[in-house]
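Removed from the display is one protein chain of the complex; every other protein chain stays in position.
Take a look at chain A:
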Amino acid sequence: MTDFDQHARPAGGAALAFRNATIGYDRHPALHHLSAHFPAGSMTAVAGPNGAGKSTLLKAAIGHIRPIEGHVEVSGCRRSEIAYLPQLAEIDRQFPLPVFDFVAMGLWGRRGAFGGFRRADDEDVARALAAVGLVGFEQRPLDTLSGGQLQRVLFARLALQDAPLILLDEPFTAVDDRTTHELMDVVAGWNAEGRTVVAVLHDLELVRRRFPRTLLIARRLIAEGDTAAVLTAGHLAAARRHVEAWDEAAPFCEVEPAR
């Protein structure tokens, strides 16, 4: 049996682009005519008020929501190769599976549904657990973990996916400062390896400190580019103004073709 071969992928991760994309549920767009670009190897924070369409943006990137109009393009990898950490992972923590086996699921892209695990795979899983500070947790069941520990487990699985494009939806929401700091180092490490990182974040201080690029949205693009140039008082005020309530009777957008 030959050893598994890595998928050939261009150096510097994968790129993600939104071209005039309108994305929404039930014809009420959460994101309006958005054009944005996440270059290969970049590290970008997505910021904006609640209801700005940040999670929608990530779901459209992995193809869970199709744009009503426009395009969402992923170049450099297949959609199924994108690593995605949802805001509220629907994980059944009562299921009797030890941490090691759960994290090993990150090797799905390599081993699939049936491939046997080799010694090298076990070592990779152990390394991923060590990288997030969970040595000694291998046989612990998931329901004994704290919120921060579970987030570390999810990060370990994400690392094993070896993805060129990593999407994180509010990864530090229920996590203390120390865990945030350590996991942020892990994310920076991924980016240093050339992977493209897109993270939805509320903590603007964290964004200013650790993310070179920022996309500020409020159901439409407010600003995109260097974090310092995007997170200005003027832009943030504009973002707050632009998030209006979900209006059941809103008139059809005039750019939308007549039905």
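Definition applied: a residue touches a chain if its C-beta (ideal position, glycine included) is under 8 Å from a C-beta of that chain, and two chains touch if they have at least 3 such contacts; residues count from 1.
Going forward, contacts and distances are computed from a predicted model.
A.B. asks: Name the omitted chain as UniProt records it, choosing among "Heme exporter protein B", "Ferredoxin--NADP reductase", "Zinc ABC transporter permease" or "(2Fe-2S)-binding protein".
C.D. replies: Protein name of the absent chain (UniProt record): "Zinc ABC transporter permease".
A.B. asks: Out of A:17, A:68, A:97 or A:126, which touches the unshown chain?
C.D. replies: Only one listed residue reaches the unshown chain, and that is A:97.
A.B. asks: Which one, A:53, A:67, A:86 or A:164, makes contact with the chain that was left out?
C.D. replies: Of these options, the touching residue for the absent chain is A:86.
A.B. asks: Extract the touching residues of chain A with respect to the undisplayed chain.
C.D. replies: Those residues of chain A that touch the unshown chain are 62, 64, 79-80, 82, 84, 86, 89-92, 94-97, 102, 105, 108-109, 113-114, 141-142, 157, 161.
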